[in-house]
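Missing here is one protein chain; the remaining ones are kept as they sit in the complex.
First chain written, first letter: the chains are A, B and C, and each begins at residue 1.
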Amino acid sequence: MPEMSPAELRARLAAALPDALVDVAPLAMTPPPAHGPQPGMFHPPDPFVHPDHLVAAALFVRDTLGYALLSDIAVVDYLYAGCFELVYRFYHPSGGPGIVLRVRVPRDAPQVPSLTPHWPAANFHEREAFDLFGVEFVGHPYLRRIYMWDEFEGFPMRKDFPRQGDKYLGGDE
Amino acid sequence: MLQTQELQVNIGPQHPSTHGVFRMLVTVDGETVVDLKPVFGYLHRNHEQIAEANTYLQNMPYTDRLDYFNSMANNHAYAMAVERLAGIEVPERAEYIRVLMVELTRILNHASAVGFMINDMGAWQTPLAFGMREREKILDLFEMASGARLMCNYFRFGGVARDLPPEFIPNLRELLVALPAYIDELERLLRDNEILLQRAVGIGILPREVALSYGVTGPVLRGSGIPYDVRKAEPYSVYDRFDFDIPIGKVGDVYDRFLVRIEEMRQSKRIIEQVLEQLPDAKGGHINPKARQNVRPPVGDAYARIESPKGELGFYLVSDGSGKPYRYKVRAPSFINLTPLADMCRGYKVADIVVILGSIDIVMGEVDR
Amino acid sequence: MMEPPFEIEIPRGRVIEVQRDDSRVRRGGGLLRGMAVIWKHWKESFRLNRSYSQIHGTFTIQYPEEKPRIPEAYRNMPILLYDDETGHELCTSCFQCERICPPQVIHMTQAKDPATGKPVPAVAEFIIEYDACMSCGFCAEVCPFDAIKMDHEFELSTDDHAQLTVHKAQLNRPISYYASIAPTMWAEVRESALKKLQGNIRRRPDVIGIAPHLTERIAARRAELAAQAAAPSPAAEPASPPAPSAPTEARKLTPEEKAAKLAAIRAAKAAQAGDGVTPSAEGGTPAEAPPADDKAARLAAIRAANAAKKAAATDAAPAATGEPTTPTPADDKAARLAAIRAANAAKRKQAADSVDTEEGS
Partner (left out) sequence: MYDILQALINGTFGWGWPDWLIYLISSLVVVTIILVVAPLQMLFFTYYERRVIARMQDRIGPNRVGPEGIWQPIADGVKMFTKEDIVPEAADRIVHFLAPCVVVAPTILMFAVVPWGPGMTPVDLPTSLLFFFAVSSISAVGLMMAGWASNNKFSLLGAMRAVAQMVSYEIPAVLSLIAIVMIVGSLSINSIIEYQAGLLISNRDLPGIPDLGLGWFVFTPVGFVAFIAFFIAALAEGERTPFDIPEADSEIVAGYMTEYSGMKFGLFYLAQYVLNFLLCAITAILFFGGWQGPGVNWLYAQAITPTNPDGNGLFNVLAGALGVFYFLLKTYIFFFVMVWLRGAFPRLRIDQLMDFGWKFLIPLTLANLFSAAVWVAFTRWGAAEGMLITVGWSPVLRWLAAFIITLAINIGVYLWLTQVYAASQAERRRVELEELSATL
């Protein structure tokens, strides 16, 4: 079963696609509390890919490294840091732990090239990310809302989406 | 020359065989499917947002509601993700109990999935009724252990909610007597049935390269001939201690998926028998006594995946150091397995759509989240 | 597309390809075999089967006549326990269950000592919204006093949605009931639960913390005792009420509540019936002429509402007037309810505000 540590993956990627990797600073998820212990910074070991080189990196992972199973694309909204992080998760069909590529895009212009034309597995993941977070996947053939109805405004999974209509908060009995 | 017109038919959202509120916008030429667009979201409740407003433990019963056939499997994946995030050890006995429950879930799910698929083919409930009978027995066991039949909410961080009751093991042993009889009988009823062969062989073919590129998992991927099973590919829990085989299909059609599911039930039974052998020697109690209810994991993220009966079920959690998950993402197998639906249906007849959908085995609670 | 290496190492086990001989020419043998299976089921179905190891025979449970086997661990809806002997409720209103409840359907207020105004380890009102409860059982799991447990009763259907907001009076069950439905589970926690209860009883003044329907009985018993004590020595009569005034009030509340309910029902009935009904049914109130009934009921309701508002504002129990007129007991009940609601709402708002401030950066 193939195994590849994040550092190894980073080295392979750096060798094959020198421009693709970006260095990111550790990220604070929440504003530092006024008192009490400070929460740690978030700094995962996985390679961060520049959005422009995402497709090349993903295809490198698939075609050269053989990680042909695109398992998951998760978007995380880091409101305090002002960015979206997309977590791409790949697995090798022969088994073993997976590898992760991360992409960070600014919250105000969340644009990522779409993987769907090259890799149909990304289709629903990207539509879901678009629907719930408003990340725009450039080049997606059918980028429409997948869960919410088409007329829905706003992106419900964003951290600044207002929570309303709650039975326990709204209205007085 | 007669002028012909393509017809657009909405199958769903209210339809007897869409397994919930699911809509397929089908363009048909006569009875042949020209195009198909799946439309969902009718059951969308923003599960992930709800989860981000809850504490880690409070999410456990909500995971039950994802794939309401396999609440134990959902619990397992979520518990594993939180344990990885917070670094909680799980005692050996608890792991065995977990495996036992998840494998029972697999049998339960496949029994009813096969039944539903045959139902979609037009059998009048009989295979489903037989499957449901076995399912009821397993649910009785779940009820004994966890207190609920469907929404088990049985797993806790660091173990399971309570130890197996004394009457559990004898009843399970009795059930294990009935299981092979049930599976054999199901095969006798259906396997060589000419009508089933007509309806299943060569229908909804998903070649293995295509299946892989679509990212499908579970019995659909294995039915296409790729022996990818998370239990073997990346063994979690105590799965590396059991002997079991991975059935794969040859062609990747509905019949292969049907046969793979039947064989997986046998393999699950094998695992359960091994669990019963090894369980008395397992160390530890049913839960890690140090595990607390109020988990506050350090800042970081964790991903845990299991081989749920429907495919690879993953939970991605990001913690900001508080008692609630900062991000909670479900990698739902039935959702992703729907990706190739349009390609699988194109060129087949209207009647095949529901069979292909049935062979994918989706649960809308998980698809829509 | 490249062709990836699909060979997977399988440590314990092998990859097996399913056997599908679908190219064989078939002549209907499979159909006949399937029919034979069904025939066997049909033939065997005339005998009842409840065994796990059997796959033939009828499995149907004839529900209303025949109840399913319910295992001990079965959880349906939460109930509150009280001690059979002393009548004391096990709940100390520690708010653990309210906090853990995933759908947030548990609401409670802590009892206060009327004399000192200090909180007492007992619960004043306890509400569970059964309609939104998801039966997860967390409340029973986290309860440190084993006061909240999961019931086995599942026939809860009602045509009145409001009935699914269940109050303490309907939630209370004796320990003996729980011990009968879940003997081993109760036996596990019995010692510690009762010990904790003993400790709590000591901190509860008078009847606070006693199940409401029992307080009535206790009140009656006490009155009886007082009467007995008064009979032989009339001289001691002025000094006879031994309990402080507040508990007396509390004790009195229950019959008053009952009277209020009765009056409310009567008023509603009268309002419904309007002019057409003779007042003979409610001979106790000849002063209220049938045409005035409707008006009177409304008036009473308005008065009650006003009183409730006042009570909510001052957060003090209204003084119980001696005369059992219609509006006053109603006032009392309404006031208590309103107070609980207001308190809960305030709490929620506080909680929500704090959440908002936490997140609104």
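In the analysis below, a contact is a pair of C-beta atoms (placed from the backbone, for glycine too) under 8 Å apart; a residue touches a chain by one contact, two chains touch by 3 or more.
Because the structure is predicted, anything quoted here is derived from the model rather than measured.
In terms of the touch definition stated at the top, the absent chain reaches B, C within the entire complex.
In the complete assembly, the contact with the undisplayed chain comes from B:A129, out of B:L25, B:A53 or B:A129. As for the chain not pictured, it touches chain B at residues 7, 9, 15-17, 31, 118-126, 129-130, 133, 189, 193, 195-196, 198-199, 201-202, 205, 207, 210, 343, 346-347, 349-354.
Those residues of chain C that touch the chain absent from the view are 23, 25-28, 31, 34-35, 37-39, 41-42, 45-46, 49, 56-60, 62.
In the analysis below, only the chains that are shown with their structure count from here on.
Comparing per-chain C-alpha centres with the mean over every protein C-alpha atom, the closest match is chain B. Of all the chains, the one whose CA centre sits at the greatest distance from that of chain C is A. Chain B and chain C, compared by their mean Cα positions, are separated by 35 Å. If you average the Cα atoms of chain A and of chain B, the two centres end up 25 Å apart. Looking at chain B, one finds that residues 212-213, 226, 228, 232-233 touch two or more other chains. Along chain A, residues 1, 30, 68, 93-95 each make contact with two or more other chains.
Residue ranges on chain B touching chain C, taken from their complex, read 54-55, 57-62, 126, 130, 133-134, 136-137, 140, 143-148, 151, 153, 161-162, 165, 167, 171, 174-175, 177-178, 181-182, 185, 188-197, 201, 208-209, 212-213, 225-228, 232-233, 235, 240-251, 255-256, 259-260, 263, 293.
Against chain B, the residues of chain A that register as touching in their complex are 1, 29-30, 39-42, 44, 68-72, 74-77, 87, 89, 91, 93-98, 119-125, 128, 132, 145-149, 156-157, 161, 163. Partner chain A is touched in their complex by these residues of chain B: 40-41, 44, 46, 48-49, 53, 212-215, 217, 226, 228, 232-234, 298-301, 303, 305, 312, 314, 316, 318, 320-322, 326-327, 329, 331, 335-336, 338-340, 368-369.
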